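Every protein chain except one is present and positioned as in the full complex.
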Amino acid sequence: MEYNTLLQELKDKFGDSILSADDTADFFTLVVASDIIKQLISFLKEEQNFIFLTDLCGIHYPEQEKELGVIYHLHNLVENKRIRLKIFVTKANPQVDSIVSIFSGANWMERETFDFYGIDFVGHPNLKRILNVDFMDYHPMRKEYPLEDATRSDKDDRFFGR
Amino acid sequence: MSEKDKKYTVVEAPEGYSAPGFFATTLDKAVGLARKNSLWPLPFATSCCGIEFMATMAAHYDLGRFGAERLSFSPRQADLLMVMGTIAKKMAPVVQQVYEQMAEPRWVIAVGACASSGGVFDTYSVLQGIDKVVPVDVYVPGCPPRPEQIIDGFMKIQELVGNEPLRRRYSPEYKQMLESYGIKIDK
Partner (left out) sequence: MKTINSEHHLDLTKEDEKVYSTLNLGPTHPATHGIFQNILTMNGETIVGAEQTIGYIHRAFEKIAERRPYYQITTLTDRLNYCSSPINNIGWHLAVEKLLGVETNKRIDYMRIIVMELARIADHLICNSVIGVDSGALTGFVYVFEEREKIYEIYEELCGARLTTNLGRVGGFDRDFTAVAIQKIRDLMKGLPKVLHEFEKLLMRNRIFMDRTINVGAISAERALNYGFAGPNLRAAGVDYDVRVQEPYSSYNDFDFVVPIGQNGDTYDRYCVRQTELWESIKLVNNALENLPEGKFNAEVPAFFMPPKEDVYSKMEPLISHFKMVMGEIDVPEKEIYKAVEGANGELGFYVVADGGRSPYRLHFRRPGFIYYQAFLEMITGSALSDAILTMSSMNVIAGELDA
């Protein structure tokens, strides 16, 4: 399956929602609109043999208008091809459709992305924090938060170069 | 076999007065001698240091030689809480709860850099040393410490145990120290 034919099929089916396609990275990377992600992944799984969800993670670009992003890596085990999908949402409305009904493995990966970036996955059965403490009130991987705990008293920042 | 043919070493006797037929020492030294050679550890192994502890318990380094053959996962039956590995803030209340459930006398050894002071991980989610929640007796640095270092830490605990006065756990300073950590004292 050539990437150009795949891109043509996707453009025919989804039209303008495919915002950009890039073949110069290590494998085919698509940036798509966030509302079609569930149909796109379902199409890729049912009809293009991308049966393995390798990874799902979040990213934060503070200088873009749509700051928060979710990045999906899918793998076609039959023909040994990988694909990367990116969607971006704003901080004010970070809603993304959950793909747990397509890939059960996305369950915890979406919870981790919610925990770190605050992206709300609509339709997830149990969207709670998974790695951090339950009463944490901010999303730590966003770029505006520091790495260290602001309340620690025993380490003097002068000696740590901060 | 005569006395002179002994090829094994026995535990050193504490200071005392000995004469044919008897040996006189203080009670706390005798009790300390018995306790220090039969410490039952509670391995609270969380991460990489736990694997080095498994190596210490295995046949090559063998912590069992020091009397710590019987690992106890039940806090009531353990003497020594060995905290090995990173303690995250999510886990800190659990460490304190396990410490509270242990019966006196109890000692704590913090194995590894993460348990002693947070280690490499100066982050929002890692407790910077377990001495923020429980009183620690011995710290073993290293990342992870070699089994020889863990055994050295264990031997220092044995020294502490052997020399501990019997009334220490009932003294007001001890109770005050436990209160400063927020640890409830069992009657």
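By written order: A and B. Residues from 1 in each chain.
Rule of thumb we're sticking to: a contact is a pair of C-beta atoms (placed from the backbone, for glycine too) under 8 Å apart; a residue touches a chain by one contact, two chains touch by 3 or more.
Since the model is a prediction, treat every value here as computed from it, not as a measurement.
Among B:Ala13, B:Ala34 or B:Val94, only B:Val94 touches the chain left out of the display. What chain B contributes to its contact with the hidden chain is residues 44, 46-48, 51-52, 54-55, 58-60, 71, 73, 85-86, 88, 90-91, 94, 98, 120-121, 123-126, 143-144, 146. Where chain A meets the chain that is not shown, the touching residues are 25-27, 29, 51-55, 57, 59, 71, 73, 77, 80, 82, 84, 103-105, 107-109, 112, 116, 125-126, 129-133, 140-141, 147.
Please note the rule applied: only the chains that are shown with their structure count from here on.
Between the CA-based centres of chain A and chain B the separation comes to 46 Å, rounded to the whole angstrom.
Within the complex formed with chain B, the chain A residues making contact are 131-133, 140, 145-150, 152, 154-155, 160.
Chain contact summary for the complex, chain B toward chain A: residues 89-90, 117, 122-125, 128-129.
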